[in-house]
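After this line comes subunit A, so read on.
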Amino acid sequence: MKISGSKPDAPAVAGVLGLDQTDLYSCVACGLCLPHCPTYRVTGADTHSPRGRIALMQVLDEGKTSLTTEIVEAFDTCIQCRGCETACPGDVPFGALMEASKEVIETTDRQTPWWLKTALRTITYPRLLRFGSSAVALAQRLRLLPPAFRGIPQRMPINRQQLQSSGDDVWLFTGCVMDAWQRNTHFATQQVIEATGISVRLSGDGAPCCGALHTHAGLGRQARKLANRVVSALPGDNPVLVNSAGCGAAMKSYGTLLNTAEARAFSARVLDIHEWLAERLNSLKPSNIAEHRQPPIKKRVAVQDPCHLRHVQGTHGAVREVLQPFVSELVDLDDDGMCCGAGGAFSALQPQLAAEVRNLKIAAINRANADLVVSANPGCAMYLAAGGVDVCHPMELIAQALNDG
Partner candidate 1 sequence: MKLRRLTKRNHQNSTNNDPCAADLQATLGDQRVHTDSAARHLASTDASIFTGGAAGIVCYPSTTEQVQAIMAVAIKHDRAVLPRGAGSGLSGGAAPLGNPIVVSTTRMNRVLEVDLEDRLAWVQPGVINLDLSKQTSPFGFHFAPDPSSQQVCTIGGNVANNSGGPHCLAYGVTSSHILALEVVLSSGEIVELGGLDSEPTGYDLRGAFVGSEGMFGITTKIAVRLTPNPESVKTLMLSFDTVTDAAATVSAVIASGLVPAAIEMLDRNCVAAVESFVHAGFPTDAAAVLIIEVDGLSAGVSADATKVAEVAQTHGATVRVAANEDERALWWKGRKSAFGAIARVAPDYYLHDTVVPRSKLVEVLEAVYEIAQRYDLTMLNVFHAGDGNLHPLMAYNSRQAGANERVAAASREILELSLAVGGVLSGEHGIGVEKRDFMTDQFTSADLAQQALLRTAFDPFCRLNPGKVLPAAHSCADIATLSAAHADGVWG
Partner candidate 2 sequence: MTTPDLTTQDLLRARRTIQDPVLLEFAAEVGSSDPIVMVGGNTQSHLGGVADPNARSLRAPSGIVKYQPDEMTVCVRAATPVSELHAALSEHGQRTSLPDGTNLQGAVSSTVGGVIAVGRSPVTRLKDGHVRDAVLQLRYVAADGALVTAGGPTVKNVSGFDLCRIMVGSLGTLGCIADVILRTRPINRHERWLKMVDADPKAVLNNAKTAAAILWDGTVVWAQLVGHQADIESDQARLPTSSSALPPKLPPFRWSRRPKDLYQIGSEAGRFVAEIGVGVVHCEQPDPQGGKLSANVEALNRRVRDLFDPHRRFNPGRSVELL
């Protein structure tokens, strides 16, 4: 064995889970991931830690045990925030290992509850989703909503203003739930893009859902199907801008997921809206931002980094860059980008654990002593709002600043 900077050859035979052996054994169990894992922070249990979950993957993969209730629970309680990946000095691809493990477990024995499967199917049919959402919104107004719907925004829109494409310089991916529930964010995003002199083409119903939630649930087949639909619905070479960190992360990994040249080319076009805008701040109309002596938003604004922006895409710095000219005081939370507990469908699947994780986040927000929190992911924003946090999308704040200024 010599230093070569690369890992030794992996054994030829894959185990029960079919995981990449080099990846699976790249964990040296140093434990540096533990404090960055939201579920370990809450329960203190090794079964709820990245190091523990990998150790369990190893015993499963080696065939030392069959699936037990507790192992399934250890995997089900993983939010897949991938905070552990950022903390890992050894580059262990935890997210990939967990997704692959969950897919095997899902195909071996059904794990996903019927209602989640139904929901995940519904969100791929935009009209059905919008109709259903309006019905839920109506039920909200009539106070007829069953408690199971606690996690959703408190006042969902019944009618939605129509979004209109203005050209085709860039694609704006509108997605599923976000389009139905938070179309205001899309309006704001489109306004900000157009303020730079760029025209926007909306992805629309042809690309109904990015499939991130399906991947997380271990529903790999559906996720790949959705990815294919998105890739073919957004042809050309123009950038694909995404204002949802979770969707952006998923779409940037289509290349790996589908493993085709077309998908890799597509993923290369995907940009988080903030990283795109950070390059064009100077062209932001109507006023050149350099003229702003006083930022128009006179608030202390805390930045909550969505995990899939910070830990997966690594573009969270851009959020600060684009907000800086518009906000008088930007503050970071002191929790090293810890997850807020939303985790796509996680908050619905593990409500108690998610709420405890959110409590940690809310404590960090309180320590930051901010007037307002921004989050670049709709799921986080909704979940924090449901926890009583005053939160909005960075694009909404910039749009407001542009309108005010």
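The rule is simple: contacts are C-beta pairs under 8 Å (C-beta built on N, C-alpha and C of every residue); 3 or more make two chains touch, one makes a residue touch a chain; residues count from 1.
In picking the candidates, the idea was that all candidates are chains of the complex that A comes from, given by their letters.
This one's a predicted model, so the numbers in the text were calculated from it and none came from an experiment.
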{"item": "Chain touching subunit A (counting every copy) in this complex, out of 1 or 2", "value": "1"}
{"item": "Of subunit A, residues touching candidate 1 in the complex", "value": "1-3, 5, 7-8, 11, 15-17, 22, 25-32, 34-35, 40, 43-47, 52, 55-56, 59-60, 63-72, 74, 87-92, 104-105, 108-109, 334"}
